[in-house]
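A protein chain is absent from this complex, but the other protein chains hold their places.
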Amino acid sequence: MTKLQKNVWKASIAIALALSVCPVSNAMHIMEGFLPPALCIAWGVVCLPFLVKGLINLKKIFAENRRAVTLVAMAGAYVFVLSALKIPSVTGSCSHMTGTGFSAILFGPSVTSILGIIVLVFQAILLAHGGLTTLGANTFSMAIAGPLLTYGIFGLCKKLKVNKNVSIFLAAALGDLFTYCVTSVQLAIAYPSANGGVAASALEFLGVFAPTQLPLAVIEGILTVLIMMAMESYARPELKAIGYGR
Amino acid sequence: MSRIREELLKTRDLSFAYEDKTVLQSINVTIYRGERIAVMGPNGAGKSTFFLNLNGVLTPGQGEIFLEGRKLEKKAFHELYKKVGFVFQDADSQIIASNVRAEISFGPMNLGLTKAEVQRRVEAALDYMDLQELKDRAPQYLSGGEKKRVSIADILAMESELLIFDEPMAALDPVNANLVEQIIDRLHTDGKTLLIATHDVDFAYRFADRLLVFSEGALLADGPPEEIFQKQEVLEKAHLKKPAVMQVWEALTDKESLQTDFAPRTIDQLTAYLSQTVK
Partner (left out) sequence: MKIDYYAYHSGMTKWNAGFKVLLAVGTLLMVIIFNRVRISLFAILVMSGLTLIAGRLPIRTYAHYLTIPFAFMLLSSVMIAVDFAGTPKGDFNFSLCFFYVCVTRQGIATAAQVLLKAFAGMSALYMMAFSTPMGEFICVLQNLHLPGLLVELMHLIYRYIFILLETAERMQTAAKVRLGYGSLRQGFRTFAGIAGNLFILSMQKAERYYDALAARGYDGKLEFLREQRPVSAGQLAGAAAYIAAIIILGRFTR
């Protein structure tokens, strides 16, 4: 290796180490300007049917009970705030929950898709996480794919009569992992590897984000369980009212 | 004052239940134009529910409501918000827009007015509450007192004759509490009819010309404050104390046997009287 090569190598190891101790990414928002226009549009189009379904469902909910408007809005604000709260950690770093898994378990995937896209717009504008051109891609990974898997796993576990806390953990953690896999694939489609194409590139992205995303998924799972437990100890009737635990 | 008492709003046998739990039990109240009414009673006695019924947010299970002597159809109840304004206790729960001007416009917009009229009312409310300088501010960057003023302006812009305040001084510092009291006095001078829920007996005594006392969903007492504050059983049942000025006055009239029709309502009136008579 030349001197330059060695230095580059050392620097990248150092950066990788630094980042794995300090997971700074708020889940994985693809940032503004990162995707080519065709993909921005394509991911937006993929999201559309889910969002339309979400809107139709919400309309139905509001038609039945108009008072649900503030309830749903409050839930959306809660998801945003949950994702903005700093998770306490030993390294003093700044990691966050996605909160959409929590929302999927409580409100179901279609309401979550609408809350999710609104929260993503706010995150882009108020917190500089993500962006407007990448909104479609981020919505698909965080507000649709992840929550759908979470919801599916939670339902499956219920059918299989798995312990409730275990199901919540699995649902939230796997949903989070799935979001990160989808994001990696999205990035790989945009930037395929010269030698191995999209698949190789996806593996690369999965690999490089794994040190931050794997622990975060576990943390998301643990915290979602703890929050549910805390909530149940505070108020069961409220939870019943929004249709959880029946 | 010799004017004829004009009836503004009247309830007859108004009852309200929330999921089998009776919250209000046949309430009969007639509110006259220009009155200053203090509404008292412990939390959970039904005051807030009563207000929400008067304002059309909740629809009573039973009973009738009369507006200016006219009996209202049940389906017209929800339009009461046009005549009855309600300032919530917690300004944060009332404010929804992202700047002061838009916030104040929300009520008038719902009244179906022209844009020019909405604009005029918003400007007037901004002036009345001295909020012109804050009109482009976001609620999240206002102080507690400022938010309170915005929440009052919200309702003023709807130009309703009857204004309901739910514990307007709660959670305010003394400076702002004082300010709100001045605003309330000004509203009375400007001809508004006021209905104010409060736990502060001293405020109720100096402000009100009529007292409504609620207890366990029923109207326990309705009359002039100087009479009701004398009724021991009412005070006990509603967990109320006698106003300080009244206690002092009674102590004085007992000892000094001051025989007079005059009874001070405020500290100022009391001290003025004392400095004149007691040397």
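As written, the chain order gives the labels A and B, with residue 1 at the start of each chain.
Assume contacts are C-beta pairs under 8 Å (C-beta built on N, C-alpha and C of every residue); 3 or more make two chains touch, one makes a residue touch a chain.
Just so we're clear, the structure is a prediction, and the values are computed from it rather than from any experiment.
Engineer: Of the residues listed, A:42, A:121, A:162 or A:198, which one is in contact with the missing chain?
Structural biologist: Of all options in A:42, A:121, A:162 or A:198, contact with the hidden chain holds for A:121.
Engineer: Decide which residue listed in B:95, B:177, B:220 or B:235 touches the omitted chain of the complex.
Structural biologist: If we include the chain that is not displayed, B:95 is the one touching it.
Engineer: Provide the residue numbers of subunit B that touch the chain removed from this figure.
Structural biologist: 52, 55-57, 81-82, 86, 88, 90, 92-99, 101-103, 105-111, 115, 118-119, 122, 136-141, 154-155, 158
Engineer: Quickly run down the residues of subunit A that touch the omitted chain.
Structural biologist: 1, 5, 8-9, 12, 15, 19, 24-25, 28-37, 40, 55, 58-59, 62, 66-67, 69-78, 80-82, 84-85, 87-90, 114-115, 118-119, 121-122, 124-129, 131-133, 187, 191, 193-196, 200-201, 204-205, 208-209, 212, 222-223, 226-231, 233-235, 238, 241-242
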